[in-house]
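Only one protein chain is missing; all other protein chains are in place.
Labels run A, B and C following the written order; every chain starts at residue 1.
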Amino acid sequence: MSKPDTDILAQLDQILESRKGQAASKSYVASLYAKGVEGIAKKVGEEATEVVIAAMQGNREELIYETADLWFHSLILLANAGIRSDEVLAELSRRLGVSGHAEKAARTAKN
Amino acid sequence: MSKPDTDILAQLDQILESRKGQAASKSYVASLYAKGVEGIAKKVGEEATEVVIAAMQGNREELIYETADLWFHSLILLANAGIRSDEVLAELSRRLGVSGHAEKAARTAKN
Amino acid sequence: MSKPDTDILAQLDQILESRKGQAASKSYVASLYAKGVEGIAKKVGEEATEVVIAAMQGNREELIYETADLWFHSLILLANAGIRSDEVLAELSRRLGVSGHAEKAARTAKN
Partner (left out) sequence: MSKPDTDILAQLDQILESRKGQAASKSYVASLYAKGVEGIAKKVGEEATEVVIAAMQGNREELIYETADLWFHSLILLANAGIRSDEVLAELSRRLGVSGHAEKAARTAKN
């Protein structure tokens, strides 16, 4: 396998897009689309809890695995809303030039 | 700005690594490291809830923003455990060749 | 202090109801009502994460404290929707007569 690179998220976007036309019985992703936003959002909440638990256990392999699950299901939640990963990456990129505490202050002001 | 890609995740890895030596008062990320794994994990749980809420609201901009927050804080949780984003991308890449329901079955067997 | 019992939940219901007319600046509960269902739901998600973390730490005192926080904020979420705790207790009571695996089967069928 070639080394993971910049295109994996974009490839996942394409795959998730291609699952939109499929029957729920044919694809795990299609079965999640069929459950609607609440079904997909529920999975994101579940996977986040598993990330928290893996982190608390100090289990390195589990933490990688569960974080992949969390990102994967959040990509499905985005795809369901017609959003591609590069829009999230653009938001993260925007923050690269912003100092941490300034970012925090901006977020606090926002909330 | 050049088009966002997952080099952004690698850049974030570097920035998060560089924050490890800093005083908590100087950087939001350093202040999270100072709280330990439970403080960072707590933020991941919070951000996941905000993603769920933004999705349920059908608020596109919020969903992008909160997903960026969720990924950002999960990168901090990884960095705190000495894990770089490319290890998560490798796990996601591994799944690219696996059909959805097979993946689901593998995950179910694992849990 | 007399021994705690679920009359405490009924007392909390009354207190939460009485906060509905108050200014957000006067009361923590009123400040949450002012944030709307998404603000209160966000707190429930946060407190649940803290319960998970306290449980994983095996910290008995924290687990009691954070569970109280979780129940307290879920009571606010209920109150905000015009629901009293005894409706939740009635649902729990209904399950007292139902065997665990039957209950699980019923819930699975529901989901």
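Rule of thumb we're sticking to: a contact is a pair of C-beta atoms (placed from the backbone, for glycine too) under 8 Å apart; a residue touches a chain by one contact, two chains touch by 3 or more.
Quick caveat, the model's predicted, so the values are computed rather than measured.
When you scan A:53, A:70 or A:89 for touch with the missing chain, the hit is A:53. Residue-wise, the contact with the chain that is not shown comes from B:52, picked out of B:52, B:68 or B:89. Mapped onto chain B, the interface with the missing chain covers residues 45, 49, 52-53, 56-57.
Touching the omitted chain from chain C are residues 1, 3-9, 11-12, 15, 19, 26-31, 37-38, 40-42, 44-45, 47-49, 51-52, 55-56, 58, 60, 63-65, 67-72, 74, 77-78, 81-83, 86-96, 99-101, 103-104, 107.
As for the chain not pictured, it touches chain A at residues 38, 41-42, 44-46, 48-50, 52-53, 57.
What we mean here is this: only the chains that are shown with their structure count from here on.
Distance between chain centres (mean CA atoms), chain A to chain B: 8 Å.
Shared interface positions of chain A, defined as residues touching 2 or more other chains, are 45, 49, 52, 56.
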